[in-house]
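Below you'll find the structure I mean.
A protein chain is absent from this complex, but the other protein chains hold their places.
When the chains are written out, they are named A, B, C and D in that same order, and each has its own residue count from 1.
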Amino acid sequence: MAITLLFAVSALTFGAMNVLGDPLFNILGPIARDTGNPKSVKLIEKAKNDYNLDKPLPVRYGLWVSGFVRGDMGVQFSTDGQPPVTELLKERIPRTVTLLILGQLIAVLVSIPWALISASRADKFVDRLSTATTFMLVALPGFALAIILKYVFAIRLGWFPLTYRALDPLRTRLFQMLLPGFVIGLPAAAIYQRLLRTDLITTLQEDFILMARSKGVSKPRILFKHALRPSMFSFITVVGLTTGALIGGSIVVETVFRIPGIGSTLVEAVLRHDFPVVLAIVMIVATAFVLINLLIDVVYTIIDPRVHR
Amino acid sequence: MSELQTEMRQEHQPLLEVTDLRTHFRTERGLVRAVDGVSLTLERGKCLGIVGESGSGKTVLSRSLMGLLPSSNTVTSGSVKFEGKEILGLPSKQMRRLWGREMSMVFQNPMTSLNPLMKIGQQIAEPLNLHLDMSRADARATAERLLRDVRIPEAARRLDQYPHELSGGMRQRAMIAIALACGPTLLFADEPTTALDVTVQAQILQLIGEQRRDRNMSVVLVTHDLGVVAGHTDEIAVMYGGKLVEKAPTSVLFAHMKMPYTMSLMRSIPKLEDPSHTRLATIPGRPPDLVHPPKGCRFAPRCAYARDKCITEEPPLRQAEDPNHSYACWYPVGSPEFNQREAELNSGAVPVTLEAR
Amino acid sequence: MAGSGTAHLRDGDIVMRVENLVMEFPVGRTGLKVHAVSGISFDVVRGETLGLVGESGCGKSTTGKAMMQIPRPTSGSIKLDGLELTTLGNEELRSARTKMQMIFQDPISSLNPRRIVRDSVREPLDVWGRGSKAEREALVDRVLESVGIDPQRAAESRPHQFSGGQCQRISIARALVLDPTLIICDEPVSALDVSVQAQVINLLEDLKKQYGLTLIFIAHDLAVVKNISDRVAVMYLGKMCEISPSDDLYARPAHPYTRVLIDSIPVPDPSAVLADATTIGEPGSPVTPPSGCRFHPRCQFADDICKSAEPILQDIGNGHFVACHHPLEVPVSIQSR
Amino acid sequence: SSDSDTEPVGTTGASTDDTTTVTEVAATPVDGGTLRYGLEADVDGLNPTTSALSAPGYVMGYAVFDTLARVAEDGSIVPYLAESFTPSADFKSWTVKLRPGIKFHDGADLNADAVVKAFLLQQGAALVGLAVRPFYPETDAAVKIDDLTVQFNQLDANRYWPSALTSQLGMMPSPLWLDAAAADPTLNQKPVGTGPFMFDSRTADNVTRFVKNPSYWNGTVHLDAVEFYPVPDSADLLDLFNNDGLDALHTTDQTAIKDLKDNGTVTNLLDDTAEESFQMINSQNPPFDDVRVRQALAYATPKAKILELIGLGVSRPADQMFTPEDPYYNSAVKQDADQPEKALPLVAAYCAEKGTVINPVLNQPTCTNGKVNMEYQFTGPSVVGLRTTEIFEEGWKVAFNITRDEVNQQDHIQQNALGQSNVLGWRQFGAIDPWADSVWLLCRTVGAISLNWPRYCDPARDTILLDAQNTDDPAKRVEGYKALAQNMHDAYTYIFINHTLWTNSFNANVRGTCDIKTPEGVALKCTNAGTSFLNTTWMDQ
Partner (left out) sequence: MSTETPTTTEVATPAPGDAATKKTLGIGFWICIGWLLVMVFIAVFATRLPIPDPKFNFIEPGQAGPSKGPSAAHWFGTDKDARDVFARTVYGSRVSLTVGFIAIAFGMFVGGTLGILAGFFRGWIDRIFSFMFLVLLSFPSLVLAIMLTALLDRKLFTISMILGVLAVAPVGRLARATTMQYADREFVIAARSLGAKNKRIIIRELLPNVAIPMSALALLGMAVAIVAEGGLAFLGLSVERSITWGGMIQLGSDSSKTLQNQPWIAFFPIGVLFLTVFALNFAGDRVRTYFDVKEISL
């Protein structure tokens, strides 16, 4: 299933990029049209050969897939010797992954206690306030939040740096990613909070919670030991699903905060019609998505004994 | 606390004494008078059955007694004395000391009342750890013994199983084991068998009865099934529309029921010994709206024996011949007015069945 | 018990005849199967009420739905008025289905929550385009009246504005408008309070007379089934144990399982003697049903033959059939308990 | 533009003292430190033989590569890697003699072979070669005479040829590296030259790091390393610069320049002679093959508005490719603009005459509803690009129906090289010596792939250009280029807007940037076409 899915995703992307763009022109530029000049013709031949452009589409796709599986994602469309796609992404992915992990970490660490507080005081003032807050966070588009946080914390207060610098020491770089992490994490935290809060409230109305109370279990213990775990299922699913959406969010964040990750690379590659890069990124994102969903299934089996069979 | 308790146990005082208990809920529709002035007492070691139609307030009553209702929209008044001590309105911090240890509860649906993600053993051990400060190993041993007590086969193995790995009947037994873990003096069982098959129901009811005798525990058995209370209780309280309308020792009640409601309920049950196609008696209409209850007797609008007085004046709880038997009716079964109406009904002067539209 | 066999099938004016019905469902992707119904046979004579009892999960509802071909059975034959349904094409089946209707346990979810109740009742007529508009309305009014629902109120309300009992009446009305021969009632009263339950049972009895219906009445409550049925079939784990005229079944249950069921019924009489329930055990799983007689693990009379051989339904007189290697001989007096 | 002025006399009246504050003579250079240099954009490749270097590319390129010649402080061209250059009698050939003993970072010798190789590669390169090929014969353009001597042969006589050796063509890459890069193009990003710094590491779009060349041939390099950071948001760039995140920056952003000029502690190397911004018209296709339409567009151009809104009054308006200080400046030439009323009759006349001809770029008739249909191409996504477009459009719309074509930078260049557009915004000109700008203007650079973007060919203009580069009479030269300015104006293929202003700015602790001299002791100009050099730069502490 997962494999079929990846095939479908890659075939679609591959098809779209090949049918809707002229790869040869993307690679060579005007030289591709300069067929009268023997020098250009030589280059055209070479490019066709390098990128298998003279082969029919399915064959090219097959070659690309076999390359991808072996970790060779092709060469960027540029005569100026950009590094191979694999190399490029090797350098960029860790940044995006760090950013996403940071964002998710913030989201999860913020949302769980927040949801517990809200749910245990459902419909009281604190809860209403927090519901209003989540609504606002959810209604704020990522780029708007990025701008607001940048304006307040980087520009006005100057607590955070404006940009990311690849050569700074790791700790500094993590610090530089903190604000972008919040941009990614806060709206996600709001979504998680709402979900977890609803589920917690539902769980807290379950008979087994009443049962636990009637055993004389204290309120915090009920929240943590009895209510939290059974309420985590949609939370976990959504954390997984959101990871995909967050990659989308990271495009904006990476652009605003100048982080050379795969999000910003993707936008640039799409605009350049550099389809080896686009394909590779889309595939990696889709693969990550599929893997995360598999991982969620594993997590399910860990927290829910009922899935064992 | 224990000092106080031992002292009180010496006196011959009822375990539970409820006076004019009212539990109302504030809702968007208005105040729901789910329990509206209930008084009763329960002796040590006895089993009290509470019966009534759906929505009559049985569950709310039992939860009010235990103090387990959500606090946000609940208004309670009256008095609930447990072992002579007022427990109504105690903060849950203090109630927690009673829960599980002095009083515990078995719920209707064994499917939903056990934590699906906790092993059975842990769930039983939890109150043991909390209340009796037992060590892990002791708690586990005790849990195993408890499972054996409630007749779960292969008790040791079950400790490490999750609820979904048990059948419905076993789950309900496990729940009883949890409720019994700290040796409570009072057990509430709210429709403990409604979700189960008849054969399993019989087993569970029998089990509760045995445990009650073995532990000299009091039981409040809530059910809508007169058949269940008939066989397993010492005393029965009939609820209607949030009120207690009749209360008597089991045998007295079935022999001399006073409330036309109780009687109609009884008559509408199909009996095995009757030949098939025996016409069933019915109660027309439906239970009262607890936000706007009828002014007089709450059953009056559905009662074939009701008269003007019933509609305008609320009957008080009165004592019958038997000192332990009380009922709330102006014209109880056996009264001249009742008999007169009964005769009219049988002669066809008045339609017997008032079908609801 | 786990009985098979067709000895009990009758000749005559048979409305519904089910033979060797088998229904299996796959369990997820495990390759295992739920043996929901494993070869049962029964028939219903015109004007008769057949009761179907058994514990939860024994396949009662599955049998009921199989008669409607929802879904189509794994194997077996189902004949409605002599017409074989299992091999009918979709279009023919569609019209055949109108002759039998079903009433379900959950009165609320039987009605479309978003539709005006009256429209739900008129729906069958619209589907088949029966009569003129005015005729349809008149018929709907009449049927609603006969189940005790005010047509006026039905014209303006949705299901949630009615009580459970009323919804059940509306479902019955909807089943009646097409003037079916057979109505299959799947636990129509289990979700109702006793007082309402009595109302619905009485109503069904009245309508049966009024409309000349044949009923199949599914329930798990023996007392209810006995009250309404002419003939009762007892099922256990997808098999038929015993089938008999209803009074006879209670007078002399021949199958140990029937006996257990009867003994377990709580009787509203404090003086009744309670049978010991500790030995009854719990129902098995339809995924891995026991060999031989499916009841043998719970049966106090079981011996080796019960484990290996499946009993066949046999006549024990009076149209009373039982599928047991060791049927109970002694008639039980219910009073004696 | 002229080659002699580092200082624009801005309309803002900027102080001309900016460059002179650079060095406090007394200070002794300190070794060590890493200079962090902010750029407006990153570069694609740093191979002078294959990559078209942009302004940031030059800044980075000059750290690794030295050029054969350099511009001296007085504006004359002096040998740098070369020891001397000597013309032939007809000024068609020039002999370049190299300094002995210079080595590339990879140990290869700088010799005639290396020079010839670099030149021939560049001449043959598909795109970069476009700018070279029009001036040299196909074979034997560069010939090795001896180990340290190379002879360059041209098609036309040119007395001012050595200026060609001060930019990309003069940059000397290692022959070993060129071979390696031909096999593995990724090496184009890791340049090897003779320059003061050696490539160390690179994260595209974030940082490229060079380290000190310990055995630099022209004096000691003081800095340990230099790191180039592309920061496209000029405000962020400035902010980093002001808050100690950067030591130097290179920008053309008007607001930032204003700020930098007001900041007393900063050294600014300002230069607006290197490029002019203009709207460029492809004259090959209808309707712009008709001068009336081009003229109408010029009249309708809201130049003042652009200068106000986009230029913010910082950079100077341009009327031609020369700045007023330039000796070749023709004060009679004024750019037509801001007179939309004059556009209307021109367009009306055109449309009446040729309104149904097809504009091949749009594949539409040239006129609709009495207005000329045109395509305007600009690069995106870019905020400034969009703003500029909107403002131009607001002006042009009186007489033109505009179809926007927003494309990415790469497609933009490519489509224009192929002539697939009507009108677009561009920056160009301002070569060290004006003869070099003829590559954009000669008839011979019109082709399938064209460097003469307007694809406008005027033999009279060719004559002016070729004559001007082959005279040693300054007056004749001045006259020639003044005539050129008039010729360009009359052709209406360029609508000049302003002289692009660049700055290289250094924080106070950065010193010595303008101390570069040739081994002979000739002081060199410390900014060249908007870029700077770092071999003598050092930092306090």
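Quick notes
FYI, a residue touches a chain if its C-beta (ideal position, glycine included) is under 8 Å from a C-beta of that chain, and two chains touch if they have at least 3 such contacts.
On a predicted model such as this, the values are computed, not experimentally measured, just so you know.
The chain omitted from view is touched by exactly one of A:I101, A:V126, A:A139 or A:L174, namely A:A139. Contact with the chain not shown here comes from a single listed residue; of C:V34, C:L85, C:A154 or C:L178, that residue is C:L178. Between the chain not shown and the residues A:L105, A:V126, A:I148 or A:L174, the one that touches is A:I148. Per the touch definition above, the residue from A:I44, A:M73, A:L88 or A:I191 contacting the chain not shown is A:I191.
Think of the hidden chain as still there; on chain D it touches residues 233-236, 238-239, 255-256, 305, 308-309, 312, 380-384, 386-387, 390-391, 394, 404, 406. For chain A, the residues in touch with the chain missing from this view are 4-5, 8-9, 12-13, 16-17, 20-21, 135-136, 138-144, 147-148, 150-151, 154-156, 162, 191, 194-195, 198, 234, 238, 241, 244-249, 251-252, 255-256, 266-267, 270-271, 273, 278, 281-282, 285-286, 289-290.
The set of chain C residues touching the chain not shown comprises 65, 68, 70, 94-95, 97-98, 100-102, 104-106, 109-115, 120, 123-124, 127-128, 145-148, 159-163, 166, 171, 174-175, 178, 202-203, 206.
Everything that follows uses one rule, which is that only the chains that are shown with their structure count from here on.
A separation of 93 Å divides the Cα centre of chain B from that of chain D. Across the assembly, chain A contributes no residue that touches 2 or more other chains. Taken together, the touching pairs link the chains end to end in a line with two free ends.
Across the whole structure, chains are in contact as follows: A-B, A-D, B-C.
Against chain A, in their complex, chain D makes its touches with residues 44-45, 47, 50-51, 124, 126-127, 181, 184-189, 201, 203-207, 209, 227, 229, 231-233, 236, 239-240, 245, 381, 408, 410-411, 413-414, 417-418, 448-449. Interface residues of chain B facing chain C in the complex, by the touch rule stated above, are 53-54, 151, 167-170, 197-203, 205-206, 224-228, 230-231, 250-251, 254, 264-266, 268-284, 286, 353, 355-357. Contact residues on chain A toward chain D in their complex (touch as defined above): 25, 28-31, 33-34, 36-37, 39-40, 43, 78-84, 87-88, 91, 161-167, 258, 260, 264-265, 268, 271-273.
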